[in-house]
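Complex shown without one protein chain; remaining protein chains in place.
Chain nomenclature is as follows: A, B and C, assigned in order of appearance, with residue numbering initiated at 1 for each chain independently.
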Amino acid sequence: MDQATLRFAIQLAIIGFTFFMLINASALLVLAERKIMGFMQQRYGPYLVGPHGLLQPLADILKLLFKEELRPKDADRWLFTLAPIISVTAAFAAFAAVPWGAETTFFGLLDTPVKLGVADVNVAVLVVFAITSMGVYGIVLAGWSSNSKYSLLGGLRSSAQMISYELAYATTLASVIMLAGSLSLREVVDAQSGYWLGFIPRWYLFLQPVGFIIYVIAGVAETNRAPFDFPEAEQELVAGYNTEYSSVRFALFPQAEYINMTTMSAVATDLYLGGWHGPLLERFGLGWVWFLIKVGIILFTYIWVRWTVPRYRYDQLMQFGWKWLFPAAVINLIVTAAFVLYFNV
Amino acid sequence: MIAFIPLFPLLGFVINASLGRVLPKTISGGLASLVMLASFAVSLAVVWRVASLAPAQRVVEQTLYTWIASGDFLLDLTLRVDPLASVMILVVTGIGSLIHIYSTAYMHDEVDSEYARYFSYLNLFAAFMLVLVLGANFLVLFIGWEGVGLCSYLLIGFWFQKTSASDAGKKAFVVNRIGDYAFILGTLLLFVRFGTLDFQRIASATAPLGAESMFGTLSVATLLLFIGATGKSAQIPLYVWLPDAMEGPTPVSALIHAATMVTAGVYMIGRNAVLFSHAPETMVVVAVIGASTALMAGTIGLVQNDIKRVLAYSTVSQLGYMFLAMGVGAFGAGIFHLYTHAFFKACLFLGSGAVIHALHGEQDIRNMGGLKAGLPITYWTFLIGSLAIAGVPGLAGFFSKDEILFETFAHGHQILWVMGILTSLLTATYMFRLVFLTFHGQRRHDAPAPQHPEEEQPAAHLSHQPAQAGSHLPSAGSHRHDAGSHLHDAPAAMAVALVVLALGSVLAGYAGIPRALGGHNALGAWLAPSFSARSVTTLADRAVGEVGEPEAGEAGGAGVELSLMVVSSIIATSGIGLAAFIWLKRRELADKAASTFPGVYRLLLNKYYVDEVYDATIVQPIRIVSQEGLWRGIDVHVIDGAVNGTASIVEGGSTLLRRLQSGSVRTYAGSLFIGVVLILGYYLWR
Amino acid sequence: MIPLGHYLIVSAILFAIGTAGVFLRRNLITILLSIEIMLNAVNLSFVAFGRAQGTVDGQIITFFVMTVAAAEAAVGLAIVIGLFRHRESLNPDAFTSLKW
Partner (left out) sequence: MSETILFYLLAGVAVVASALVIGQRNPMYSIMLLIASFGALSGLYIQLDAPFVAMAQVIVYAGAIMVLFLFVVMLLNAPQEDGAEWDRAHPLRRPGIGRFGALLAGLLIVQLVWALTRVNDVGGAIGARGDAAAISSVRAVGRVLFTDYVFAFEATSILILVAMVGAVLLAAREGSR
């Protein structure tokens, strides 16, 4: 095989691997969620299917696949079908701009190194942000097309919530971008290599602690997770926007949600936790393992928070977003700007 | 500094006008008098400063701000005191103060708010009059000119509940407007000619020019200005308002319609002496009008029975003298007479006011007589004033009137001189007729019932004010029987004013003793710079030199002047004698004369029927033309027709066009879009 | 490379579609959408011109157009909501009472 073909093949392989990992991530996260939930509630969680219930996700998928597809009589046929597709497409597409590993030649297999990640975009932060913001359409359309009041309310809540928290989210992103001086995630990650004083990693987490907290909170809200899971608050709206969905169409929503979580975590890792930079493993071209570990930690935090913090009230959510989170993000941005200007970073 | 002179009265006006309703009489009247006195004090200080300068530089001016700046036309609000203005401000503030003081007593029967209104008007008048005399250009003068007109209107119609008073006010205003219109035209003409409105600049621009031989711009402009002056100063043909103005309170007549405002025209001509002396035709007109007015008013004064009307015609007559002086180029003499006249005419008016006050509003001299004993102060001051106006040697009127007559004679206007002498005789006669009928003889109540309500209205105004004056001043009908029982002489405030003015009537003349009598004509010399374009030559020299008339030599002139003085003194005394003979000894002679020449008598009594003639020739035609032609014809058909026609066309067009206004947004967007396509298409086709 | 004219023709077509939409549709929301199409057509030509000139000014004008579009959409939709409350209709022909 000549280099060009090899290169093409390897690129395809990277894309395939990413896709595979994402699908698995959603499956694994379902299991992890239930296991951790069980652990936190002092019970076992799923343990019958496979060893320690490891095959439970597979069983879930099979169950969903064999369920009957239902569509309410007055539902909008096209949009009802389109909604979950938009959701899951946006979720997958967003990850395309997220790099997850350093440049590598695959142990000398290639002449020139290849970048680990689906696509290397020089405005990756914006791309991720743009595509994530498309995800809201899936939920809104699902809510509207179901022709059900629970769904509609869920969809409305979701869109309002996402628009509100997008502001804080984008503003904290801007702080990091200012520090790194680039919109490219890869460059942001590379700006975090090395150590202060020899042992503290140069992560933006330490420069932007407030930003990181805001980012995580906004991320939780963006992905409609507890304690901000109003679009599907079961005590109020049955199941929110996906009340009327069943079978595969239904399965796509949680899947999109978990992929979004993963994307959020991955971007957080790239922006704040130094991405694939870490001791030891990097030397063997295995920085991406660090990446996986960091993403895993954040994902665990997501689940941990979900089963710890109770749900807010809806007005509290909006109030929190507009009156606390967004101002905090703006102040953080101003302070960062002043910092950058003063120290000429 | 200068600005305070008009500002003090203005302050008084503002306070009295705004707070007058709540102020007691003592405060409002006292305040009004006080601001006048303050203004007088400031005037004295300013005049002192002017006097301390060299004669050629006797000008003090203050520019308050630039009023109009339009292109190269720049007009400042400038006040200027020169010798002429200094005489005027002293007269206005001095005599004004006295009359204010007098008024505090005279108007005391009014209620508080009316009292304050009276004084606010009076103060406003003083402020405007001061602006008039201080203004350094035509426009500032015009502010004062119009302002005093306004105040005159307000004060004539002060008792506005009375129809005749408010009518008289309107008449004064309208007649004045005619003059003002001409005045504005004259001002504009001068602006077009000289590009400035400043008196000094106009004067210095005129000075190098020769006198206009035929009617030219200057003549027309000065004639127009003179028409303005005839309106303000009650000369033929616009004098008709002044006798009617006697409807106002008597102190007002004294201040405005005798001493100050009516002299504004004279002052204005004096102010533009240089300009006028370059327009000999105008000067002739001025002189002829002045002499004719003097004579005519004198004849009318001879037969009037209302004490104030006699004085009013006397005023018109004396103003005629002043214009005569102006017309012959004797500006100094004219202003001199203005100045002396202010004293004795104010004195006379105030005296008549004291009489009216004492008689509770009686104004008809046929109902008076024998008041000498009851009103000694009034009598003696009135007598002094009469002697002064008659021109008895040694008193103020003698010097000033003689100077006018001499100048007239010296400039070769013998006919005018004869008219002046005749007027002098008439003046002495009617004044002493007034004195004798009022103060001498027995108390009478023999006035016939008035024939023409407008013409003879003894004391009517007071009976028309039952609420205010009724209790204190009984109506005209009732007082005839009891009025004689308790005559009271002028109260202190009035007496002070009378005495001071009587003193002035005696002494004022000594400011300008002519050279012929060994004096220096100090006033003439003082005023001279004002009448020339910044040069010290006396006016008589200039005017004569420029007009090209033979100059009355100094030595020979003195001889002529002395002999003329003797003539006029004889005339004056003979007039007094005549009056004494007729109205003291042989009273029936007057009635006999009246019945012998009923036509003449009626003619004079009805003031030559001038009002009627005006009504027939001017007022009625205008009314008919306005009503039938302009209103029923042009206004209804042409103007209304045009307006209604326009409206109909618009309405018709709109009915069609409003179909386009569908209210639909898309239609509007469509029309917009059609425009876009059409414009784009046009540019592509081109 | 694509000639500038191609972009401009696309822009022209989009603009015309937008205007046609304003006339054809009887729904205020769709009309607003048509206006957005027109704005985007203009944006495209701005960016294309900017690229042809080699400057960023075209892009910057585009940002401003976007901001204005956002403001317009916010206010316009608020008005639409207000109108709908009054007439229970979104047909512009329902709101024709503001005339003569």
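Keep in mind that, in the parts below, a contact is a pair of C-beta atoms (placed from the backbone, for glycine too) under 8 Å apart; a residue touches a chain by one contact, two chains touch by 3 or more.
None of the values given here were measured: they were computed from a predicted structure.
Taking the complete complex into account, the chain left out of view touches A, B, C. Among A:V88, A:L183, A:A256 or A:V295, the one in contact with the hidden chain is A:L183. In the full complex, subunit B touches the omitted chain through residues 659-660, 662, 664, 666-667, 669-670, 673-674, 676-677, 680-681, 684.
Where subunit A meets the omitted chain, the residues involved are 76, 78-79, 82, 121-123, 126-127, 129-131, 133-134, 136-137, 140-141, 143-144, 152, 155-156, 159-160, 163, 166, 183.
Not every partner is drawn; the one left out touches subunit C at residues 1-10, 12-27, 29-30, 32-34, 36-37, 40, 43-44, 47-48, 50-60, 62-64, 66-75, 77-82, 84-85, 88-91, 93-94, 96.
What we mean here is this: only the chains that are shown with their structure count from here on.
Taken pairwise by the contact criterion, the protein chains fit none of the simple patterns, being neither a path, a ring, a star nor fully connected. Centroid to centroid, with C-alpha atoms defining each point, subunit A and subunit B lie 100 Å apart.
Here the CA centre of subunit B is 77 Å from the CA centre of subunit C.
Within the complex formed with subunit B, the residues of subunit C that make contact are 19, 22-23, 31, 92-93, 95-100. By the touch criterion stated above, subunit B contacts subunit C in their complex at residues 658, 661-666, 669-670, 673.
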